[in-house]
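In this view, the complex is presented without one of its protein chains, the others remaining in place.
So, subunit A:
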Amino acid sequence: MSAVSMAGALNRALADSLADDPSVLVFGEDVGALGGVFRVTDGLAARFGEQRVFDTPLAESGIVGTAIGMAMNGLRPVVEMQFDAFAYPAFEQITSHLAKLRNRTRGRVSLPVVIRVPYGGGIGGVEHHCDSSEAYYTHTPGLRVVTPGTPDDAYRLLRDSIASPDPVIFLEPKRRYWAKGSLSTSGDPIGFDRALVRRAGRDVTLIAYGPMVVTALETAEAAAEEGWDVEVVDLRSLSPFDDETVCASVRRTGRAVVVHEASGFGGYGAEVVARVTERCFHHLHAPVLRVTGFDIPYPPPKLEEHHLPSVDRILDAIARLQWDDEVVGSYGA
């Protein structure tokens, strides 16, 4: 067990996967000598050679499209999209081919491709560098979409993603790249399609993922001072969705708030709310609420603090969940 940043944990996961499996390749823009603009691939080209870790021409559709061909020919490409919005030129390759080829070929073609996408805001980035693009990918059957909230999860999820026979969109919360945490490279596998209860609580479930996991945990601490015992569930896997873990939590607490940075309208949180409502309706003491970014294009750096869900905004949502008690009295515990 050692303290490491999320970027460091990801680097370790890439290095360990490259060392374990000669079919693993890492490529993209600036991932070689530079080590990636966030240094996630730092030192890998020097250690594993240009045949396995290399820079490509600057063309995202080309990176994903050639990764598909390489995977068809038995390799396991791990590609970097550098920034969220820069992945959009590759959207057709991702949705029309990467996600569908197993199904189109009735299982004959397997595409073990991992697409690493540094996503989300909070780093003072300019436009096109801060999108939360998860809803586009989770709406596409055939893709796995995962996002870590801690360095330890970053390591485990990336290892699992590279080993997966299915294509994975691996969303890296870039505002958490430098936050340190413990890392255990051994231990029991959790499974990269499982959500985790990060903090146990009785009164309300905060459902968060990626960059919002830390914010949700901070909110839980603040809420405790106001008398709310908050449970925090980290989704980890956005698709497939682990409704067992999530619904078990909501049935215990009877209240839930879903938090994400992306715009709310048509967003991933709407899916979570719908599922929780469908499956936990008789256990709910109040409507399931969302705290999300506004329905606007990602704002400029000097305004982003107003857009991003904050501890205060999440606390306000938790406070609104008392509405039901006032009207119909207290349920459950």
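Heads up, the rule we're going with is that a contact is a pair of C-beta atoms (placed from the backbone, for glycine too) under 8 Å apart; a residue touches a chain by one contact, two chains touch by 3 or more; residues count from 1.
Rule of thumb we're sticking to: contacts and distances are computed from a predicted model.
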- Query: Just by its UniProt name, which of "Pyruvate dehydrogenase E1 component alpha subunit", "ABC transporter permease", "Cell division topological specificity factor" or "Mg-protoporphyrin IX chelatase" is the chain not shown in this complex?
  - Reply: "Pyruvate dehydrogenase E1 component alpha subunit"
- Out of A:Thr56, A:Thr219 or A:Thr292, only one touches the absent chain, namely A:Thr56
- Note on the structure: The one of A:Ser110, A:Thr185 or A:Ser310 in touch with the missing chain is A:Ser110
- Touching the hidden chain in the full complex, which residues of subunit A are there? Just list them. 25, 51, 56-57, 59, 61-62, 64-75, 89, 92-93, 96-97, 100-110, 141-142, 144, 164-166, 193, 240-241, 243-244
